[in-house]
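Below is one structure, written out as structure tokens, with a few remarks after it.
FYI, not all chains are in this one, though none of them got moved.
By letter and in written order, the chains are A, B and C; residue numbering begins at 1 in each of them.
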Amino acid sequence: MQAARIVKVKEPLEIEQLETPKPKGSQVLVKIESSGACHSDVHVWEGYYEGIGGQPLKTTDRGVKYPLTPGHEIAGIVEDLGEQVEGFSKNEKVLVYPWIGEGMCPACRVGEENLCDKPRSLGIYTDGGYADHVLVPNYRYLVKIGDEMDTDTSAPLSCAGLTAYGAVKNANLKPNDNVIIVGAGGLGLMAIQLAKAVTGARIIAIDLDDKKLEIAKKNGADIIINSKKEDPVKGVMELTDNLGADAVIDFVNASKTVETDMQSLRRRARLVLVGLFGGELKLSLVTMPTRAYKIIGSYTGSLNDLIELVSLAKREVIKPVVSERFKLDQATEALTKLKDGKITGRGIINP
Amino acid sequence: MQAARIVKVKEPLEIEQLETPKPKGSQVLVKIESSGACHSDVHVWEGYYEGIGGQPLKTTDRGVKYPLTPGHEIAGIVEDLGEQVEGFSKNEKVLVYPWIGEGMCPACRVGEENLCDKPRSLGIYTDGGYADHVLVPNYRYLVKIGDEMDTDTSAPLSCAGLTAYGAVKNANLKPNDNVIIVGAGGLGLMAIQLAKAVTGARIIAIDLDDKKLEIAKKNGADIIINSKKEDPVKGVMELTDNLGADAVIDFVNASKTVETDMQSLRRRARLVLVGLFGGELKLSLVTMPTRAYKIIGSYTGSLNDLIELVSLAKREVIKPVVSERFKLDQATEALTKLKDGKITGRGIINP
Amino acid sequence: MQAARIVKVKEPLEIEQLETPKPKGSQVLVKIESSGACHSDVHVWEGYYEGIGGQPLKTTDRGVKYPLTPGHEIAGIVEDLGEQVEGFSKNEKVLVYPWIGEGMCPACRVGEENLCDKPRSLGIYTDGGYADHVLVPNYRYLVKIGDEMDTDTSAPLSCAGLTAYGAVKNANLKPNDNVIIVGAGGLGLMAIQLAKAVTGARIIAIDLDDKKLEIAKKNGADIIINSKKEDPVKGVMELTDNLGADAVIDFVNASKTVETDMQSLRRRARLVLVGLFGGELKLSLVTMPTRAYKIIGSYTGSLNDLIELVSLAKREVIKPVVSERFKLDQATEALTKLKDGKITGRGIINP
């Protein structure tokens, strides 16, 4: 098999020829048709996130090891199965749940492997989807997508869609709530679609880009605010009788956006931090109890969430937009474009 | 009636003669027997909390107006009733729920008046318990304590006890969880008793004072750590297979304690901030999603919580410790001692 | 003021002239514009529900006292206010929350007055809306509906809408769940609209009437089954890989429908019983634990639910259908038509 691998951080990915693994026990070998290029792949490629005090947080401190085949949005075809696999057969079209855990920790035991103490996520801690094949450690991580869905639009569900869905769930929205969605890019757009579909909340989308905001409006945002052109805090306060928003979901999660978020919160509000941009927030500690805020870090979602999401996608509640396609040997190009903000929607690698 | 009032912040309280109000409609006039002196009264007296960047947060910016009769831990005797009051009669012994809301906001509608958008809490936004009488706006805020309980030990339930209980609930503890209680003073001790009584968690108490820690151990702490003598982060990591604590409840909530808290958290951990000490935390934003932390501000508790708490206290699960008693004209002395950390347990004003 | 009252069960209602009450304290006098005629009014008029072993359950055993002015779906105009009322003024258009509790029980304390131990619901335990005026005991029970909504279509929200919403909440639906709605009449239709709007579940509507089922389909039902023409159990099993439905909401709740429900349940299913038709179910006790079923009685909803519902209605998620109008002296005719099943949608009394 062939894979595009990060051998050294920040260097171009290398195409390597590897031995195609033979699945044993409950393992399944999937022939990859579509592999999403996610902005978090850029961090893995660059080797760090933004930390506090200007210091970077290294990916190796989070347990990432190189060389690594990145890629965690994987859809394809079952090619081979271990002898204990049940319920799947060769040539079935599947989406892969990549947020695999060790299986024994409290999170894994309740099906939240994405929050495992010792994660084994594909494309982050073990080899992932920038390749023509991937070995999935257990058939339980496969979701059948059938003929209704194609692999290109399915692949982004397992990270972009799932992360948006997990964030919307963490915001615990009710009808009559005002929720701010910060960042109307790929994830923000999915969150707007999902919040529209399964909560009755009023949705306020904030972004710097009028074009994205217009798409947000078409996809369910009740109100849009361009924070380049008007003061978003003032805007939110006017919309909420000067009380603030019941919840904010921040898909950027940088110092600047979160400072604004903090000023837009109603007493009791939930602030859901999702993006991996990072940086530092100066948090006023006394404000936390007196205003009864909840700040919630939200990281992807569970296998059960993914299955709910696929069900919603089959009924076209979620419509991931694929905007660009790459070959495996264009992986470096895909990451560079992502880094430079030149991909709207989702870039897909078809190996 | 007579009241000890804050006329000007930081100045000694003044004893004023006020007209005794006549209860109308659903109102009740309570003759105060016991009024707890709470550390938060010191902030109201001083007129500020610690903010960010060394800047104070003024109590007037939070809506506090002076002159004010402070005091929100009130127990006494029903003296007079409005014509619409039901179910209470003169001379009944009652505890007063002070965290009164406006009644119309989403929090009030589900019985969480302590989190009201426009709070009217006794002793903070309206005149409170440093007096011989208090006008309670509705009989629904009275809890009968009967002959099993005396007013001196009941009064602290409505803030010290309730705040500890609300914090323990917010920590969402399960058997097998490791929970750190930061600060083994009055509130911390009640939290230890409560966590012992209604969760099956393993309790780690942290304080600077060996004497307090010994009392903590007697009251249910499984492990105690003196953070003056040993590194608490190292201690917690050793106790938790290097994973960190499932939850931390911080009754200090100052920059220094919360920095330590952040280093002691297991992935998915809940950090419950309770104390009003304040100051600033430099929060690493990217860590919130990757570690899936929840930071939860916890502010007192609901009327329903107070009734559960009184039920537990009647069965002696909670045993508030009254260590010192004052007269009404000693109110300034009581606040000064509190400020200087010279009251262990609870000081009570008997007017 | 004038009211249509049940003086004796099963006898025609009598138009009585009563003294118009003067609101005191927190009370509000509402001039009624629209009063919904609900099927449960028929039970109050007839004086009984269907019990077990063919025995009736008398309304007087439930605490109802006659003479009584029925009617609990009330919308109108604020006419006069007690001296402690805040935030409302004369001539404001309001919807009345009728499920009023005593205020002191555990349900009331968390805002679920509809489930009070000692309920005081308007039109059931105290005089209600078949009149030109009603005295509301506290301004907290009023919901402003503004100019966006008219009183005729708002009135049914406080029972028909709220009961449907409460039932949908009790069913705890998730995307990918299959939910059966039994009875596609007024409440069933609202439940379909609500389930469509705030859950991602697949909705199966069951009724005996093709016309109602077609309307159900237009309003969001994914699948419809006419149980007169085909076996509903067989139909459900075919749709669910022979597993059964994840939830059933039964707006009829008669022996025959519930027997069918019980055969349509997936392991772990929630069966939500709403209708007041009554009768007896022979429940197999051992099946409850082995199949892990939950049978949940659902009774109207909370004030908070009503406010969420009004918010959804303002955005036209819920569209109550008013099909017929009556004058106050036609109240007996309205109840007779309801009893005979001759009103589809909602009948409104305009006094």
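Keep this in mind: contacts are C-beta pairs under 8 Å (C-beta built on N, C-alpha and C of every residue); 3 or more make two chains touch, one makes a residue touch a chain.
Predicted, not measured: the structure shown is a model, and the values here were computed from it.
With respect to copy number, the whole complex recorded in this structure file holds 4 identical protein chains, 3 of which are shown.
Keep in mind that, in the parts below, only the chains that are shown with their structure count from here on.
Interface chain A/chain B: over half of the residue numbers present appear on both copies, so the contact uses mostly the same residues. Annotation: 40 Å between the Cα-based centres of chain A and chain B. Taken residue by residue, chain C touches two or more other chains at 307, whereas all remaining positions touch fewer.
Residue ranges on chain B touching chain C, taken from their complex, read 24-26, 82-84, 86-87, 102-104, 106, 109-111, 140, 302-304, 307.
Within the complex, the chain C residues that touch chain A are 174-176, 197-200, 307-309, 311-312, 315, 317.
Within the complex formed with chain A, the chain B residues making contact are 49-53, 57, 62, 106-107, 112, 115-117, 176, 243, 246, 253-255, 258, 266-268, 273-299.
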